[in-house]
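The structure follows.
With one protein chain removed, the remaining protein chains of the complex are shown where they sit.
The first chain written gets the first letter, and so on, giving A, B and C; residue counts start at 1 in each chain.
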Amino acid sequence: MPETMWAIVKTKPEEGAELMQVPVPSPGPGEVLVRVQATSICGTDLHIWEWNHWAEQRIHLPQTMGHELAGRIEALGEGVEHLKPGMFVSAETHITCGHCYQCRTGRPEICQNLRILGVDTNGVFAEYAVVPAENIIINDERIPPDYASVQEPLGNAIDTVLAEDVAGKPVLITGLGPVGLLAVAVAKASGATHIFASEPNAYRRALAEEVGATRVIDPLKEDVVEVVLEGTEGNGVEVLLEMSGNNRALADGLKAVTPGGRASILALYNGDVTLDLNDLVVLRGIRVYGITGRKMFSTWYKAREFLSSGRLDLSKIVTHRFPFREFREAFELMKSGNSGKVVLLWDHGE
Amino acid sequence: MPETMWAIVKTKPEEGAELMQVPVPSPGPGEVLVRVQATSICGTDLHIWEWNHWAEQRIHLPQTMGHELAGRIEALGEGVEHLKPGMFVSAETHITCGHCYQCRTGRPEICQNLRILGVDTNGVFAEYAVVPAENIIINDERIPPDYASVQEPLGNAIDTVLAEDVAGKPVLITGLGPVGLLAVAVAKASGATHIFASEPNAYRRALAEEVGATRVIDPLKEDVVEVVLEGTEGNGVEVLLEMSGNNRALADGLKAVTPGGRASILALYNGDVTLDLNDLVVLRGIRVYGITGRKMFSTWYKAREFLSSGRLDLSKIVTHRFPFREFREAFELMKSGNSGKVVLLWDHGE
Amino acid sequence: MPETMWAIVKTKPEEGAELMQVPVPSPGPGEVLVRVQATSICGTDLHIWEWNHWAEQRIHLPQTMGHELAGRIEALGEGVEHLKPGMFVSAETHITCGHCYQCRTGRPEICQNLRILGVDTNGVFAEYAVVPAENIIINDERIPPDYASVQEPLGNAIDTVLAEDVAGKPVLITGLGPVGLLAVAVAKASGATHIFASEPNAYRRALAEEVGATRVIDPLKEDVVEVVLEGTEGNGVEVLLEMSGNNRALADGLKAVTPGGRASILALYNGDVTLDLNDLVVLRGIRVYGITGRKMFSTWYKAREFLSSGRLDLSKIVTHRFPFREFREAFELMKSGNSGKVVLLWDHGE
Partner (left out) sequence: MPETMWAIVKTKPEEGAELMQVPVPSPGPGEVLVRVQATSICGTDLHIWEWNHWAEQRIHLPQTMGHELAGRIEALGEGVEHLKPGMFVSAETHITCGHCYQCRTGRPEICQNLRILGVDTNGVFAEYAVVPAENIIINDERIPPDYASVQEPLGNAIDTVLAEDVAGKPVLITGLGPVGLLAVAVAKASGATHIFASEPNAYRRALAEEVGATRVIDPLKEDVVEVVLEGTEGNGVEVLLEMSGNNRALADGLKAVTPGGRASILALYNGDVTLDLNDLVVLRGIRVYGITGRKMFSTWYKAREFLSSGRLDLSKIVTHRFPFREFREAFELMKSGNSGKVVLLWDHGE
């Protein structure tokens, strides 16, 4: 094992990051060193890259970026007994305390002392990365590294879609960024019937159709509610999956849900949201679920099952792969909006 | 049976109503005539009495008021075979079409063509009332008429509280009008442990304590969130029951819910609601349920079970009973806010 | 409209039935006359055909057979206002009382006074059939009549599979008769990943593979539990769907379920069942659901959605179609076990 490695490090409080040589980290007690094969870029990484207000408040520089990965275990820290070097793994990015009320009542994903890999710790956009052993997910060997890396955001889509059953039901997905596209794929694989999908970006609407949306909508040109009602005999959809972070999309989306239906919200909004709660939620008996991320770790098992069985196909969603040295192109592409998931490959000569 | 009867009729588009003699109605096919024993006054009746904007838009004059009742079946319309004269009954007030998507998928309470007894039809503040046979609930003979009449709003409280299990959990109830007070009683009877209850009106806070609230809060003097966190070791409550219709109460209430908890909203708001949805719902994984009213008719069976078994005690909540001729006093009392449920008694010399 | 019609009538207490001319029935109040296009044969029809013990106790002769149908409304009985002649329809076969505890608590499918079309009334293996208007399902015009007829047993499969979510989960289906095959299709369409399917009949195992089973098992030659554990890294399946009615299949099936998993039982058994309940259910925290049939009528909406969207493909499951005059061949084929669903076509020269 070398002493130094390449890593994409955020060093300055401004847009961008640097590819630089840093020491290969050592796994402490209860930790694992992973030799990284593939990492995918999240919207959060883009916020850090762009150094927005949230990043400025949260990130301590310098810090290695990234949290979505696949690789092989290289070395084990003290006390780690159930894992072995060579295992093909990914990682849950929520690092939990284990002791708070949420951790102790089966809801560690909303731990009161939550830390996030690559946000509150050094990340995984590097040739090697240290991860807590508890966060390690053993991957199915049938899943290729680029798809294995995408399991983390795929888990967000899974929890958003499957907060309740969608089989045999029409759904509306508002917002078709990478996780919205994953939600289209999960909804289709899980038996959603008519999949309405709304998004202003034409590239992403086209991707959504390839992935399984049965009716895409440009909300700047068509009325989402009208399109949905027309396509559902006036009843509306049973399920709304809000992935846009747009107040109007949320309001229209809720209006398109049939009375007694369900809405899952994964998106975050710029500031407060204003809604006619009476008509949109209360009087029509809607259930609204805030979705924070993956359940630890049942969501991961679903992701793994979906991918290892071939039920869920990521080939249309992972649109671009870059060698890690071309990370600038990768980030610029992500900024353009004209991509699905973008993956960085960390070549070790394999 | 007499040809005429006393009824409280809304005749003019202004505050108030008149006690007048009107013909005793005849039950049509599929309908039932009920000899009324007790009726309780709902907030909706008060809106009609005061002739607010909603009433002006919705109510066609002249119309008999009221929808919460208990009485005995006097006569059966054509084709009604499973009921008998003399049966002690109440009535579900949602009159459904039976054919729409919601009616056909087990959700008639949110029927797309819903009509409401005493709102879209003549009501039950009268010596006799006609009700669709499908809406008739056969009461347990152990329940006195005044309590039987209150089963309808009690059903709203039941569905709000029991949208999910509350047993062994701390709850917060915001808003202690009559249905809020019923919610305190239902929460206590259903095993809620620490019951926080917030309300500006001192009379109602005092009632709530008698009914079972373990900590009442005046939101004008105390910080609801602080009080709840102090009383729950900093974790917050598992359940919010929003019965106030106040935007601030909703926002504070959601903030007082522990991550992963649940909020049921029965209240309606004056206009749009503004919320920090990110922090209050999405990032903390909260489930929000819009509650429209009673499930048809499983909620009624729960109400009946609670009352017939003595598990739920309404003696502190039904605070006032008036002979029907004193209906003006009853409405004035309701307007003052210094009451629990108010019942009108329709004496037939029994 | 003619005065007489062809019908398949059970006239004698022995195997078989007769094709004969009978009067076209008239729809009474609340009923509908359907011109029949397609009917499918159920296992229950076969029991009546073979005149087994159950049939002997239950069926009153003479009686027209059959209950699974698709056709067009020909005439409306008195008081039926929400339907129109010409509508393309099928029928729920559970005729409910509307007044019992189950009917009034949202569970009409287990009505205490349940009657079954074609079992307790004249059935639908005829050119015309009378059905209660409440039981009429308006079909999507995109669904062909043979598939529309199969929606009834498809609904049984849907409720068995979707008693809980299967998306992202491995399942085991024991018994691959027509409803078992439908369960394979529903499980696949609903996101089940690895679908193990056990059945002694080779024809049906082959069909199951075409429909979507990922691993078929001949329980006479292979150990079901071993095969499942090998294919699930030793964990077992999350879901058992028991469609065989075989005590051994049930016991092995439960053993193949992972601790904390779920079993749905649609099958009926010959006499009592003997189980090691401690190890199979209690100590491993298994949830066992008895499944009686379709939810009225939410299950029908799912069937319709699955078929109209093309998500669920019946082309491999509806294996045979016969003109109604060849009903004897159809029943003989059903008896052989070497078929999927078998449909009778009622030609009106269209």
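Brief remarks on what is shown
Here, a contact is a pair of C-beta atoms (placed from the backbone, for glycine too) under 8 Å apart; a residue touches a chain by one contact, two chains touch by 3 or more.
It should be emphasised that the depicted structure is a prediction, and the values quoted were computed from it without experimental measurement.
Within the set A:99, A:142, A:248 or A:335, the residue that contacts the chain not displayed is A:99.
Only one of the listed residues, B:29, B:43, B:191 or B:323, touches the absent chain: B:191. Within the whole complex, the absent chain has one touching residue among C:259, C:323 or C:337, and that is C:259.
Looking at C:31, C:109, C:252 or C:305, the residue that reaches the missing chain in the full complex is C:109.
Chain A meets the missing chain through residues 82, 97-99, 101, 104-106, 295-298, 301.
Chain B residues in contact with the hidden partner, per the touch definition given at the top, are 158, 162, 164-170, 186, 189-191, 193-194, 214, 301-303, 305-306, 308-309, 311.
The missing chain lies against chain C, touching residues 101-102, 105, 107, 109-110, 112, 233, 235, 250, 258-260, 265-269, 271-278, 281-292.
The rule is simple: only the chains that are shown with their structure count from here on.
Mean C-alpha positions place chain A and chain B at a centre distance of 43 Å. Each of residues 101, 105 in chain B touches at least two other chains.
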